[in-house]
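For this depiction, one protein chain was excluded, whereas all remaining protein chains were kept in their positions.
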Amino acid sequence: MWDMIRKIRQVGILTEPLPPFPAEYTQQDPQVELVGGELQQRTRILLGRSLHIRQVDAGSDNAAELEIIALGNPYYDMERFGLHIVASPRHADCLMVTGPVTRNMALPLLRTYEATPDPKIVVAVGDAARDGGIFRGSYAIIGGVDQVVPVDLYIPGDPPTPLELLTGMLIALDRYRGKSSRRE
Amino acid sequence: MLTSDGFIRILNLLSVGVLVTGMLILWRRSLLSAVQIFGVQSLLLALMAVWIAFYTGAAHLYLIAFLVAAIKAVAIPVLLSRIIRRLDVYTEIEPYIGVATSLLVGAGLVVVAYFVMQPVADATNLPTHNALPLAFAMVLLGLFITVSRKKAVTQILGFLVLENGIFMLAVLATYGVPTIVEIGVFLDLFVGILIMEVLVYRINQTFESVDTHVLDELRG
Partner (left out) sequence: MFDATLVLIVLVAIHLAGAVAVYLTRQESLLTRQLNGIFGIAGGVMALILALIGLQRNLPGSGSTVLLSLEGVMPFAPLEFTLDRLSSFFLLLIAVVGIPVSLYSIDYMREYVSHPDQPGAHAYNLGLFGVAYQIFILSMILVVLASTTFTFLFLWELMALASYFLVVFEHRHRDTQEAGTLYLIMTHLGFVALFIGFMLLSGPALVGNTTLSFSELRISALALPSTQRDIVFLLMFIGFGSKAGMIPFHVWLPQAHPAAPSPVSALMSGVMIKLGIYGLLRITLDLLGGGPGWWGGLILVVGGASALYGILYALVDHNLKRLLAYSSVENAGIILLASGAALVFWSAGNTALATLALVGALYHILNHGVFKSLLFMGAGAVLQSTHTLDMESLGGLIKRMPWTALFFLVGSVSIAALPPFNGFVGEWIILQSLLLSLALPSQGAHIFLTLGLGALALTGGLVAAAFVKAFGISFLALPRSAQADQATEAPRLMRWAMGINAVLCLLLGLLATLLLPALQGISRAYLGPDQPTVGLAISGLEVRTGTDFGSLSPLLLGILLALLALIALWGLRLAGINELTRRSMTWACGRFTLSPRMEYTATAFANPLKRIFAFLYQPVRALTIETPGASPHFAQDISYRNPVRLWFEEYLYGPVARGIVWLARRASLVQHGSLHLYLTYILSILVILLVLTRG
């Protein structure tokens, strides 16, 4: 401990102060803010908490994943809009499935769907998730996500942009409300 | 009637004779001759018993002398010789302790016997007191023969010498223990030798040797 105190005294502070922050860095995309604000309000009203999303890669080429991951970066920062990625379908309200469903992933996808508690919505992300996309006709795939589990919403695009994803989730929330109200 | 002095002289002579035969057993390697020497020793003991009986008038000692002569001087040597012939083992080839050393140790044991028995001999006023250390020396010698020899037959012989020593002690010190005890001892001895005969035979069969050191293998 004394060594450390001596070192602190001898060396002093080495870090430099931050340079002034350019204004454009802090600019927000007004569209994202608009959609996001709407999302946040709706999740609050609908759930009283965030919407918990489990992302399932059913055989994707990772293009859609990159966009989904982008949602989590500081620019979009989806958690502030009430979207939360969880680690287990047991905790999820929503399954976000990407990619064409390969033969190997068909059963795991079904298992994941079964393991998700009701009410739940399935969102197929990307063209490939809709009908196989550029992989359509391959012997290795079964087809779109709807070949295996019922899909509530398709978000087209190869891959869809983060803003498209956010807009899609806005619609997904409506579907979710429909399901949960039917239950009651 | 002899004088007490003459009695003692002859008694001492016989005692020394017994001791000499004991040393001879220690000296001889030939088993057959050792057995014969044992017979001679027993005969000397019988004579001693007769001599004491004659002198003291203890009639039962005659009977005992006869038994000694019959069992120890005749029956047991015959039995032992039979074992030796049957097993075809005639010599004590390699005793644990060599003949020269054995004789020295034997002499030492006689000294020890004198040393130990001196107070006893002094304390009694028996006419036989001079021979008492010799009798005790026989006991030690017998034990020593058992210890130092390898062949089972020799060990039996050592045991018999030891028994002779005890008998001699009894005869000299108390003019013989009661007859019934003595007869019992003889019977025991005789049966013991018979059992040993069988045992030695079995040892030979099992280990193809009557060297008792092979029995070491039995320990855990």
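The first chain written gets the first letter, and so on, giving A and B; residue counts start at 1 in each chain.
Going forward, a residue touches a chain if its C-beta (ideal position, glycine included) is under 8 Å from a C-beta of that chain, and two chains touch if they have at least 3 such contacts.
Here the structure is a predicted model, which means the values were calculated and not measured.
J.: For the chain omitted from this view, which of the shown chains does it touch?
T.: So, spelled out: the chain left out of view touches A, B.
J.: Touching the hidden chain in the complete assembly: which of B:Val16, B:Ile93 or B:Val147 does that?
T.: Among B:Val16, B:Ile93 or B:Val147, only B:Val147 touches the chain that is not shown.
J.: Tell me which residue among A:Arg6, A:Arg49 or A:Arg90 touches the hidden chain in the full complex.
T.: A:Arg90
J.: Thinking of the whole complex, not just what is shown, which of A:Leu47, A:Ala70 or A:Ala115 touches the missing chain?
T.: A:Ala115
J.: Suppose we count only contacts with the excluded chain; which residues of chain A make the list?
T.: For chain A, the residues touching the absent chain are 88-90, 107-109, 111-112, 114-115, 118.
J.: Need a quick check: the contact residues on chain B for the chain that isn't drawn.
T.: 96, 109, 112, 115-116, 118-119, 140, 143-144, 146-148, 150, 212-213, 215-219
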